[in-house]
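Yeah, one chain of the complex is gone here, protein chain that is, but the others are all in their spots.
We call the chains A and B, going by the order they appear; numbering starts again at 1 in every chain.
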Amino acid sequence: MAFNYKPYIREDKFPNIWCPGCGIGILMKAIIRAVHKMGWKREDVALVSGIGCTSRMPGYVNFNTLHTTHGRALAFATGIKHARPDKHVIVVSGDGDALAIGGNHFIHACRRNIDITLIVLNNMIYGMTGGQVSPTTPAGYRASTMPYGNVEPNFDTVNLAIGAGATYVARSTVNNPALMERQIKEGLQNKGFSVIEVVSNCHIQFGRRNKMGDQLVLRHWIKEREVPLRKAKDMSPEELEGKFVIGTFVKKTRPEYTEEYAKMVERVKGASK
Amino acid sequence: MAKPKKKFRIEVNEEWCKGCVICVDVCPTNVLDMKDMLSKWEGMVVYVKDIDKCIGCDLCELSCPDFAIEVYEVPQEEEAQSG
Partner (left out) sequence: MAKRLEVMSGNEAVARAAIAAGCRFYAGYPITPSSEIAEKMAELLPKVDGKFIQMEDEIASMAAATGASLAGLKSMTATSGPGFSLKQENLGFASMVEAPVVIVDVMRGGPSTGLPTFPAQGDVMQAIWGTHGDHAVVVLTPGTLEEVYLETVRAFNIAEKLRTPVVLLLDEIIGHMTGDVMIPDDSELEIIDRPKPTVPPEEYLPYDDSYGDVPPMGSYFEYPFHTTGLHHDKTGFPTTNPVKCGALIERMLRKVFGNREWLEKNVEHYTEDAEILVFAFGSTGLAAEVAVKWAREQGIKAGLLRPLTLWPFPEKRVYDLAEKAKAVVVAEMNLGMMIREVERAVRGVTPVYGVLKANGQPIEPPEILAKIKEVA
């Protein structure tokens, strides 16, 4: 009920630059609510992004905000978190940002299990640069650089994160803002690397090329493909083809990078005394 | 005696509303609708058509990408006094 976003946003920067109906704003609000529920002070939170439509988010929220280079947000964030493990670091990234140019940083952040929460807004396209194919564009769908339909298979963000070792992995879509918020909060609570994928609508760059130029049409298209995880468990791979399975896939504990580093420092200093 | 039905109030920030229609689409009880506003990008903004139907599910607020719509519960006493 009427959540007060005011303390968390930079009102003078509004209205935001995103196209009418773009899901990025919905995600931004979910992040704010999740941080609020954590009870964190806004000055203790850093929001880091790369380049893309999604990556414009840090300009609007009142945290420590860093808009970096394309694909590198996690690497900058790793520097910040390693320097200040007592603070909270969140990264938002587009699908191209996180999984194409930033793919290497993605898997290594998962492997290190550094206490950062990464939220990948997967709109299945390069939004900002005009609709080029991304690692998550579904096969057969058009992009400006796949004018005859995408011939490449795509990445499954969730499986990639699980394989690389993330300790919290979840997926939601723009149609489920409350679930999105809950997953982000769980990601923030996880002492380790968390990956939350949010499937979103870029009706302008993805939609228009695929007869879904209306935000509602594309949102419904996403909704029709949503399958809750518990239902997906009884479905065959063929049945799950082209679906968005939503839910929490992994929630586990594993030694966290900055804690392990701190222990090592204690050991080294103890030994040299 | 039956519990009095909860009442709600919806506020729209026309300045920030981009007329994307998502709130109208997600509202399960048809509370909202669009009205023309030619100065806007999409030529329209949302308005509250029928507040009495509002069940306070918050979906419009949660789904608005532009921080342009807020749902408030109207406290019961206030309601009682005015009614």
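Just so we're on the same page, contacts are C-beta pairs under 8 Å (C-beta built on N, C-alpha and C of every residue); 3 or more make two chains touch, one makes a residue touch a chain.
For clarity, every value in this text was computed on a predicted model and none was experimentally measured.
Under the touch definition stated at the start, the shown chains contacted by the missing one in the entire complex are A. Among A:Glu11, A:Glu43, A:Glu152 or A:Glu241, only A:Glu43 touches the chain left out of the display. The missing chain lies against chain A, touching residues 10, 13, 42-44, 46, 48, 58-59, 62-69, 72, 75-80, 82-84, 87, 104-105, 108, 261, 264-265, 268-269, 272.
The rule is short, and it goes like this: only the chains that are shown with their structure count from here on.
Taking the mean of the C-alpha atoms as each chain's centre, chain A and chain B sit 29 Å apart.
Contact residues of chain B toward chain A in the complex are 11, 15-16, 18-22, 25, 41-42, 56, 58-59, 61-67, 70-73.
Across the interface of their complex, chain B is touched by residues 1-3, 5, 9, 14-16, 18, 20-26, 28-30, 174, 177-178, 181, 215-216, 219 of chain A.
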